[in-house]
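A protein chain is absent from this complex, but the other protein chains hold their places.
For reference, chains read A and B in written order, and residue numbers begin at 1 within each chain.
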Amino acid sequence: MGFREAVESGKFLITAEVGPGKGTDMHELLEDAEAIKDRIHAINVTDLQSSVMRLGSLAVSHILADKGIEPIYQLTCRDRNRLALQSDLLSAWVLGVKNVLALTGDHPVLGDHPEAMPVFDCDSVSLLQMMRTLNGGHDMAGNELNGVPDFFPGAVVNPGADAGAGLEMQLIKLEKKIEAGARFIQTQGVFELDSFEKFMKRVEGFNVPIMGGIIMLKSAGMAKFMNKNVAGISVPESQIQAMTDTDDKVKTSVEIASHLVKGMKDMCQGVHIMAIGWEKKIPMVLDEAGI
Amino acid sequence: MKINAMPPCQAKCPIHMDVQGYVAAIAGGDVQEADRVIRRTNPFPSVCGRICTRECESVCRRGKSVDEPVAIRALKRYASDSAAAGAEVPGPEIRFSEKVCIVGAGPAGLTAAHDLALMGYRVTVYESEDEPGGMLTRGIPRYRLPLDLVRSEVDRIRSLGVEIKTGYMLGRDISLQDLQKDFDAVFLGMGSEKSTCPECSGMELSGVWTAVEFLKDVSRGKKFNPGNKVIVIGGGHTAIDAARTCLRLGAEDVTIAYRRTIDEMPAGMDEVEDAREEGIRFEFLTAPEAFEGSGKVEKMRCVRMDLDKSCGGKGKLTCVEDSAFEMEADTIILATGYVPRTEAVQELCTEGGDRLEIKDAAGATRTPGVFAGGDFVSGPTTVVQAIASGRKAAEAVHRYLRGMDQSPEAQEEILQDLDDDVARLVPKAGREKPVCLDSGSRVHSFDEVEHVFTPEQARTEAARCLHCSLGAHVSRDCAVCLNCVLVCPYNVPRPGEEKAYIDMSQCQACGVCAGQCPASAIDLRLEPRTELRQNIRRVLERAESNSQNDFIFGYVCDFSRTRPRELKGENVYTITRPGLGRIDVYELLVPFEAGAREVLVSGCGEEDCKFKDCSLWTRRNVQKAARILESIGIDPERLKIVEG
Partner (left out) sequence: MIVAEVKPMAEIQDTIKNYSKVLISGCGSCVTVCLSGGAQQVEVLASSLRTAAKSQGQQLEVGEETQLRQCDPMFIEQIRDKAAGYEAILSMGCGAGVQTMAETLGNIPVYPALDTVFFGGADGQGGFVETCAACGQCILSRTGGICPVARCAKSLTDGPCGGAQAGNCEVSKDTRCVWQLIYVRLFRLGQLHLLKETTPPKARRVHPARLNRAE
């Protein structure tokens, strides 16, 4: 069953993520994808994550699609103006890529080419509108398309945004994204079920499946680093402690992740597992969570 | 908008002395210049430096709003005592054929003579006494005003070509008509020394004196023995001087009896204090009724007075019933009031009266060409009033002789008081006090009581002046960036209607804003930029030609007390100026252009700075300039702040 069908049939959704590397070697990425393809509904392919220059997400998405692994093409507004975005979308469609996750994108100064021109001609909301327009047979300028795509767009939300104004604005923007056509939502990494439950209460009635983000911890250091540097992420002290104390980091990490998956089963409509190089461990997580 | 107004000290001074001008010169260590500034408006600096009534100090804005007034009088004395007697100036040329006659060689007459001589008139002074000086030589006692000082000031006036004929009394030896025949204009400055005595019986007893007679006799060297107990009646400086003189003549118990209270005494509070210190007692609300004794006075009968201050003015006096009492006395001195002697000039008096009729502020009398001034017109006042009056009269005589209209008196704009918000930010610094002879020993001689400031004291005291009205002003070049508003340590500049606006009444003249204005639109009246830049250029040229590429250039604050070691020695060239906050980045860099090996900036450090935040801004400018030096490959260490 394809990702779209899974969403539409109300199934508990499972996605994972792969990040193309710097260079042309796709060996490991494909191996990882193969290893998990049967346990998930689709795999996100990141778009120059953290603004670091890498192999493009469109090419990788296409190759996955060719191999029968359903990709979710992540597309950011950082590097493309509205011409390039529309054109890349059409290219994606003809290359067999149907699911698109619309993102604003990190600022170039955070990456390895900090002097690069930030484009941001559009933002995540207008990118979603753009897909709807294309799906409707026109481009943004109102010209008719000869051959029309039928994208399945998704968007993201950061449930861990600063309480108060930050979260309020995330929610307002989430509504705008849904209104602009987002059909599924993936969240930033979540580590605490309690606060995630509260977040889910806030989005009740939004009527779009929300997939809780799960980042697999690889070490206590990584957890601390994320707490400090990644917006919206807060790994609780207990998990950091567990990662410090353990002799078997993989085992503990899998335990933590599966605990989260288990918890989310009754709270939201799916999970999105970001294993960051540990993709091959994803089946263990799902096994342990009983999925 | 007016950009200048008089500081109150100058405005209040009857001769509008450029107080801050000479105070600033003293602060900068230049007594010669200070003396020059003083002599521009005052022919009696050493006199005024001692006994002036200091109207300036009473309105000094430092005293009014910050702490205590600047010791202006003591600074004036310091300048005139320390300045080397200038090279004898050649007498001014006689430019006009008219001759002018002055009657009375007191400060009023001598000032008129001085000014007229400088203008180019031939001046003759007639004086009834055998020595000129008026009350300066014959009234005011030596312990306050040594005689040789008065003599040397008088000599200076003589050196201008003024002829002083002593022993000529108007009315006795010469008449007004004679003078009018021989001279083209006459000025009468005959003082005010006819005593007005209270109506008491016993005036004829020996041992009863009027104060001026008494003081005159003492000054002439007449031997006096006032006995043990002395009562002086009156409340002005004559009373105090008579009392203190008696102490010095050997009296042991001296009392001043005054009708009113201490608050109404015309004498200055400091004089009262000095007298008290010396042991003189005061009986207030006391008036004499009779002097009693057989041939020689033995006691004074007096009554208590009641002063009703509610009716305004000096209040209304009434005798307290049944309050009569007696005081023993060997000598009684009456210092109760003086009026001018006008018998010799009856034709100038009001119909049937004996008061002079005066037509304008410059002292014109009923008779064209005859002018009068000083105490002779006003009744007893002060030396500086007499000088002012002499000055005005000289101007009036000149205008009269040249057929010009008499000039209306210029109305000067005066600075406003300091706002509390600004005054609060001015660093406090107490007033320096000159050393005085101790009260125990001084009463045995006529030695001068108050000493002159030491040079250190003088500079410290002079640095207290707030430079009122010499502050910053904004030119048309203002770009209205409002940086000045943000940098001023005293929050003075404000956005104005068109440009930034700096209220001259509030500006402290620290110069910080001038150093930070990106449009170079701010200048200070306290050493304007063009002057400063010219100075810098001059000194640099000298340095360059004497010791090319091997000199140290220093900016030194006038107000810093010590000069650091680094700034002494050979090949060091310095610019001293009041405050360093205004030395801008360009001024710090330009000596390098001329080849300076090092540029040193020497302020007084945060603690002692008279200007708020001045050293902070100096440091910032130095840092900025150092960064620029670094950027052009010059060791930034070559520019630094050094402290003493």
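Operating definition for what follows: contacts are C-beta pairs under 8 Å (C-beta built on N, C-alpha and C of every residue); 3 or more make two chains touch, one makes a residue touch a chain.
None of the values given here were measured: they were computed from a predicted structure.
Novice: Of the residues listed, B:295, B:313 or B:633, which one is in contact with the missing chain?
Specialist: Missing-chain contact among the listed residues: B:633.
Novice: Which of B:370, B:590, B:609 or B:622 sits in contact with the chain that's absent?
Specialist: Considering all chains, including the one not shown, the answer is B:590.
Novice: Can you work out which residue in B:483, B:535, B:574 or B:623 touches the chain that's missing from view?
Specialist: For the chain that is not drawn, the touching residue is B:483.
Novice: Which of A:110, A:148 or A:250 touches the chain that is not shown?
Specialist: Considering all chains, including the one not shown, the answer is A:110.
Novice: Any idea which of A:148, A:231 or A:250 touches the chain not displayed?
Specialist: Residue touching the chain left out of view: A:231.
Novice: So that we can see where the missing chain sits, which residues of subunit B does it touch?
Specialist: 477, 479-483, 486-487, 517-521, 584-586, 589-590, 592-593, 595, 628, 631-634
Novice: Across the whole complex, list the residues on subunit A that are touched by the chain not included here.
Specialist: 77-78, 82, 104-107, 109-110, 118, 120-126, 129, 140, 156-158, 161-162, 165-166, 168-170, 172-173, 175-176, 179-180, 188, 229, 231-232
Quick note on the criterion: only the chains that are shown with their structure count from here on.
Novice: Centroid from C-alpha atoms only, then distance subunit A to subunit B, rounded to Å. What do you get?
Specialist: 87
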